[in-house]
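On to chain A.
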Amino acid sequence: MTPAAPRPALEATGLAVGRRGAAVLTGVELSVQPGERLALVGANGSGKTTLLRALAGLEPPLAGALRWDGGALPHGGARVRAVGVLFQGEPASRFTVRELVTLGLGLDAPPSPAARRRVDDALALAELAALADRPCATLSGGEAQRALVARAVVAAPRLVLLDEPTNHLDPAGRAMVEALVDRLRGHPRGAIAVVIATHDLALAAGCDRVALLHAGRIAALGPPARVLAPALLAAALGVEVRRLDDPDGGPPLFRVIAPRPRAPEAAA
Partner candidate 1 sequence: MAGVYRIALAVVAAAACSGSAPAPRGPGARVVSLHDVTTELVIAVGAGDRLVGVADPVDVRTDVAAAIARVPRVGDLESILAVRPTIVVGLAVVAAQDPDLVARLRQAGVAVYLGDPGTLDDVFALTRELAARIDAGPAGAQLAARLASEARGGDSAPATPRRVRVFVYDCCDPPFTTGRHTVLDDLIRRAGGDNVFGDLAAGWTHVSWEQVVARRPELVVIHAYRYDGQGDVADKQRAVRAISALAGLPTLVIPLGCSLGGLRSLEGLARLRTAIGAALGARA
Partner candidate 2 sequence: MKPRPRRDTIVAGCAVGCAAVAVVAICLGSTGWRSPWAWTAMVGELRAPRVLLGGLVGAALAVAGVVMQAVLHNELADPYVLGISGGASAAAVASLALCPGLAPGPAAAAGATGAALLVRGLARGPHDPTRLLLAGVAVGSILASATGAILVLAPGSQLLRSSTSWLFGGLGTPPWSALVAPAVAVGLAVAWLTAQATRIDRLTLGADVAAALGVAVARLRRRLLIAAVVLTALAVAASGLIGFVGLIAPHAARRLVGEGHRHLIGAAALIGALLVMAADCVARTAFAPRELPVGLVTASLGGPLFLWQLQRGAR
């Protein structure tokens, strides 16, 4: 018997999420396959972070169902093997890089040699091996961000959720994080699904699918070529965007021309 199609790493049906009882997004239908990279794009306040928190199991949804790998999110030590997260605004901790990444394993006891090897692998993936024993507070923005991504993936979770991973990073830092996310695809422990909430249209363009959030719903969901169209972006982000496709077949470039004036009669 042929193996059944792999269960989606994440499946949301009829999902409504919100803050303090007020719905921010409704009618979310999502299915993320193992190894897939999905970008969430939308203006500030469109609900990207709220959705990610629900996908991470931190807030119960207001309506609808969420399934991770076909079932509920486990508690305790098994949680880190199901979902890895990177949220914004985490203050620099005084742990060393190695200690921080080790915490991502969610262990109650000191790490075994096998666990320590996993940590080394994650550090290598994030190119942080040389900085492993430095306190996180002494790292640059990009290095700290990579450390947090390494922590999110060290337990080889089926699903990784990243909230604005390239925010506040200089071009070198941004390039390193993009490369790291790239490398997750070929992770030795199996395909890791990645959901990235981002303003960075270039990063979104490099993903497999993009979900465009606007007016409390997912306005568009599909390959970046289709979703990241100037017309859709103008409506969702409120900016005039010019898109320049790369003749070499790489991801397209985006140039923001001007904020679109919000005329009262303009249709969404």
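FYI, contacts are C-beta pairs under 8 Å (C-beta built on N, C-alpha and C of every residue); 3 or more make two chains touch, one makes a residue touch a chain; residues count from 1.
Selection criteria: all candidates are chains of the complex that A comes from, given by their letters.
Please read all numbers here as calculations on a predicted model, not as lab measurements.
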{"item": "Neighbour of chain A by the touch rule, complex-wide, chosen among 1 or 2", "value": "2"}
{"item": "In the complex with candidate 2, residue positions of chain A that touch it", "value": "53, 56-58, 75-80, 83-85, 87, 90-91, 93-96, 99, 103-104, 106-110, 116, 133, 137"}
